[in-house]
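Everything on this sheet refers to the single structure shown next.
Every protein chain of the complex appears in place save one, which is left out.
== subunit A ==
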Amino acid sequence: MRKMLKSSLFLILILAMAVLTACTNSDSKESSTPSTDGNKGGTTNDGEKVSIEFWHAMSGTGQESIDKLVKGFNESQDNYEVKAEYQGSYEESLTKLRGVGGTKDAPAITQVFEVGTKYMIDSGYIEPMQSFIDKDNYDLSQLEENILNYYKVDGELYSMPFNSSTPVMIYNKDAFKAAGLDPEKAPGTFSEVIAAAEKLTTGDMKGFSMLTYGWFFEQLVATQGGLYVNEDNGRSGDATEALFNGPEGLNVFNFLNDMNEAGTFGNFGTVWDDIRSAFSTEKVAMYMDSSAGVAAAINNSPFEVGVAYIPYADEVQRNGVVIGGASLWMSKGIAEEEQEAAWEFMKYMATPEVQAQWHLDTGYFAINPAAYDEENVKEKWAEFPQFKVTVDQLQDTVPGLATQGALISVFPESRQQIVTALEELYQGNDPQEVLDKAAEGTNRAMEIANKTKK
């Protein structure tokens, strides 16, 4: 017994050590933040640069590109210094912001995803971009109108658009040839896609697939001119009722259900990498992806890749796409020089040269269309004409309430409801029934959000 005690004590000691070392690791990480905070406080000293923090959620190539752009800004002038800090995914960095929002410890600039827009406006943490635009007489017309439309609320711009993407349909041109379809003309309507999917389905390869993610559903509803919620998509007041279970949403679910029942739809789950690898390993011939994924799809596929507009229901006009991605928000409650610094940085990020570089590095849109006239962009487009399709689709979009995108504070929750509805649909449940259930869940979430809003 004593021996056992001894050995278990030893074990506990080792465990405790592991826990402690884990703690010290994270401690050392955290302790580095206050030092940058310290810099932030003493910014008014003569000759010292104003230093601000920039929280972003870009990993991989996006992070590399941001670091490059930030370095360029810091070297371009002597007054300000921006420190870019990766804070995890969009959800994670937003959670962190909730902890410090509205205090002087908040970062001067935070990148927040598009569906966080309503939340940020309601939070009171932020300085509307419009006040600086007015003060500085900044010419907004140089930026892409369709992108501004999304982020404008009641005619005012609250945040600076930064990385914007839209959905596209990516397809395997070689498979189109093999199936006797025209590889230069992708199917446009739901019924055309269904017909093409049937021809394309052979052995291991499915015809069509879509990531199980609410964003794509929103887009397929919007391109039919359908609204997501009431109160003009939440733009003329706080939305109280979901509308996505109406005829447009049902069209989308029926479209997916038809292919699922016919066995021409491939379900590759909720992870982006899974559906992308399914495409490049020829397990699916057509799928929907973000425009930011086009470059990778072309590079990773051993066959010819085509890019097309997203499909729409046969009986309606195509309305186009809603902007996705994220924008930059300026904090309120920090020193004035810091806000100035943030504003200078945001202006820098919107210049054509920077946007051209960003577009080429990541595949996100240039929010400043003048970037598309830059030499390096033209060269790349000549090499990969598929990139141009994504820009054309955005510029062909009909401005309206539907394509402006919905504005609700509980979007992340609503998207989760849609994911569940899609998964249940693929298990053979009734389209209207699962949609109604998702709408009900969204309604409850909106009701609570409206009730608890100050």
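Remarks
Following the convention adopted for this analysis, a contact is a pair of C-beta atoms (placed from the backbone, for glycine too) under 8 Å apart; a residue touches a chain by one contact, two chains touch by 3 or more; residues count from 1.
Heads up, the rule we're going with is that contacts and distances are computed from a predicted model.
Note on the omitted subunit: UniProt lists it as "Sugar ABC transporter permease", one of the names in "Sarcosine oxidase subunit gamma", "Xanthine dehydrogenase family protein subunit M", "Sugar ABC transporter permease" or "ATP-binding cassette domain-containing protein". In the complete complex, the residue from A:S277, A:N376 or A:Q432 that touches the missing chain is A:S277. Residues of subunit A that touch the chain left out of view are 1, 3-4, 7-8, 11, 91, 95, 98, 101, 119, 122-123, 212, 267-271, 274, 277-278, 281, 283, 409-410, 412-413, 416, 419-420, 423-424, 426-427, 445, 448-449, 451-454.
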